[in-house]
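Attaching a single structure in structure tokens format; questions to follow.
Of the protein chains in this complex, one is absent; all others appear in place.
Note that the chains take the letters A and B in the order they are written out, and that residue 1 is the start of every chain.
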Amino acid sequence: MDSIQSKQAASKELNVRPKRSLKHKLIWLGDHFKNEWQLYIMLAPAIIWFLLFLYKPMYGLQIAFKDYSIFLGVKESPWVGWEHFQTLFSNDQFIRAFMNTVKISALNLLFGFPAPIILALLFNEIINATYKKTAQTIVYLPHFISSVIIAGIITTAFAPTAGIVNTMLGWFGLDSIYFLTRPEWFRPIFVGAGIWQEAGFGSIVFLAAIAGVSPSLYESAVVDGASRWQMIWKITLPSILPTIIIMLIIRIGNIMEVSFEMIILLYQPSTYSTADVVNTWVYRQGLQSGQYDIAAAAGLFNAVVAFVLVMLANTLARRYGRTSLW
Amino acid sequence: MSGVKIEKITKSYGTIQVVHGIDLEVAEKEFVVLVGPSGCGKSTTLRMIAGLEEITSGDISIDGRLVNRVAPKDRDVAMVFQNYALYPHLKVFDNIAFGLRIRKESKEHINKTVAEVSEVLGLTPYLDRRPAELSGGQRQRVAMGRAIVRHPKVFLFDEPLSNLDAKLRTQMRAEIKQLHKRLGATSVYVTHDQVEAMTLADRIVVMNDGHIEQIGTPMELFVNPANTFVASFIGSPPMNQMPAQIVGSAAGFQAKVNDNVTFAIPDNARVEEGQQVVVGVRPEHLSLNAGDGASAIPISLNLVEPLGSEALLHTSISEHSLVVKAETHGDISHLNEVTQVYAPKHLVSVFDAESGLALTGQRG
Partner (left out) sequence: MAMNMNLYSRGDKLFALATSVLIGLFTVATLYPFIYIAAVSFSGGFAAAAGKVVLTPVDATTAAYMYILSDPQFWRSYLNTFIYTIGGTIMSLLIVIPAAYALSRPQLLGRRFWNLFVAFTLWFNAGLIPFFLNMRDLNLLDSYFGIIISFAVNAFNIILLRNFFESLPNSFEEAARMDGANDFQILWKVYIPLSKPAIATITLFCIVARWNGFFWAMVLLKSQEKVPVQVFLRHTIATLSDDQEFTATLSSQPYGPESVTAAIIICTIIPVLIVYPFIQKYFEKGILLGGVKE
């Protein structure tokens, strides 16, 4: 029989881990890289890319605090501290742009957020599988269409004489409206286009959540005599509430992100009062007029607000749900 | 030249030590089984041999060569995983050939070796199938084939039969044993099932809580368990154990459980008068018939479980339970009247109550 190892003899060594010397650690490090260098090669291109294209611009962001001159470059341009921000906050146009960002986002939240949910709920009530599948295929499609095309369709459809919308107005004896030049029409059109583009595709997440609800809940409701309408309110919605809340939190976290590409494609100087958002303002000031430093400051402000919101949203989501955007 | 030598191996995760100093030598061609309850460190130890876990301290040598810092693929070991880890997208042939292809063996060599191994394992008709199309036992064999085909110095098995149903397990156990006879390869096998350990091992290493409790052949562990843990772990149903006190008598020392129940204990027991002990006797060693030197134990019968040719009698001695295994001879009715069982003196074990160490049997 081999020697017996008794618990008592070994108990002296319990939970005492030998301290590793520096030499030991270096040896370990050497072995690690000898065996695993390939992992680091795999990681390197991505890291280099991030450094070059996303982190290096952050270095350039300092022009928000400088009087930037192309000739002097980022490093040599003189510091001006908070001057640009003071200019921004006293600039009516910028303030208006910021308010527009918030207002449009709020409209998107109010109308754009429930749309996919309602769509998912409606889809769930469709019995005919073929009808459901076909309809789904069709409504997912606009998500894959570029904003240029959508803007092109809108421009054509809402044109003063050539557009179908005005033609239809004519049927009811109404005068035609030059929609895209009128500030009061911009937001409805923009938000409506957004819903048209994203509601279908956005319903996928909610449909998946609804699919996860146990059928036995519905079955017992049937036995209890509930109507489909009641089931939606009493079973479906409460069951997918976690998903809804998470999506809502994510949405709020992204409030500063208004699809400025679409806005650029649809707006005009005459609609700036309602259409101009921070990023479009930055686009005009910076990329078109060359006032890089002020534009960068505006962009920084936007990014910081967005960052705070996203962090808040993340914390809320993590605390509330089991997911995060990590 | 030994197969595997493990010296003072410890493993810690952060500040928590889970393996507290293991010493073990596996001889060439030996089949050693590491057995113990979940969390005892057996899989961790195996993975340290494989090189899948880092060794916190201590040394591992394979075939006389120190392998602490050697990568798994260079240690010349092969492993069979609990969940087989077969590549689902590859056919059986490609699964088995995977390692050979990585090593850039010639096509003829690969074809020949895989064919040989498939033949041995009965997999030849399945070479073109994917793992999803195979049964559990077949998948198990493919996993073994993948290990065998590399002709490693040491085979490592990480609970390979845990995912199989009982009947399949029995069958695969026998196959593994036959395979080992045929291949004669050094093997380290991990399981929580003591039946597997008993049937497969040349030697068993019983582990608990990061320590080795006892190392020995199956029979050594069965007859002379080193402590109460091994005594209750090995053997099914487990050894009956109950607290008792040593009393002296004309016939020698005895273990007294209560005023009615006293066990005669072996003469070479290392006990003293008044010592608190745990007295143990296996269910199969208890007899329904009086015999020479057997202590008469009065019991109250609770339940008779027929198993076929044998039956388990669940009895009690005051608040302690005592399980007795008896032959039925085809009829259990006579068992219902049992009020007394007999414990032959030489088959009784005594353990120190405090340390759990065996006080009977040979000292190591």
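Everything below uses one rule, namely that a residue touches a chain if its C-beta (ideal position, glycine included) is under 8 Å from a C-beta of that chain, and two chains touch if they have at least 3 such contacts.
Keep in mind the model is a prediction, meaning the values are calculated, not measured.
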Chains still shown that are in contact with the chain withheld from the display: A, B
Options A:Leu110, A:Leu141 or A:Leu174, residue touching the unrepresented chain: A:Leu141
Residues of chain A in contact with the chain not shown: 32, 36, 38-43, 45-47, 49-50, 52-58, 60-61, 63, 74, 119, 122-128, 131-132, 134-135, 137-142, 144-149, 151-153, 155-157, 159, 161-164, 166-167, 170, 196, 199-201, 204-205, 208-213, 215, 218, 222, 227-229, 242-243, 246-247, 250, 261, 264-265, 279, 282-283, 286-287, 292, 295-296, 299-300, 302-303, 306-307, 310-311, 314, 321, 323, 325-326
Interface residues of chain B (partner: the chain not displayed): 50, 52, 72-73, 77-79, 81-83, 85-89, 98-99, 102-103, 146, 150
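The rule is simple: only the chains that are shown with their structure count from here on.
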Distance between chain centroids, defined by C-alpha means - chain A, chain B (Å): 56
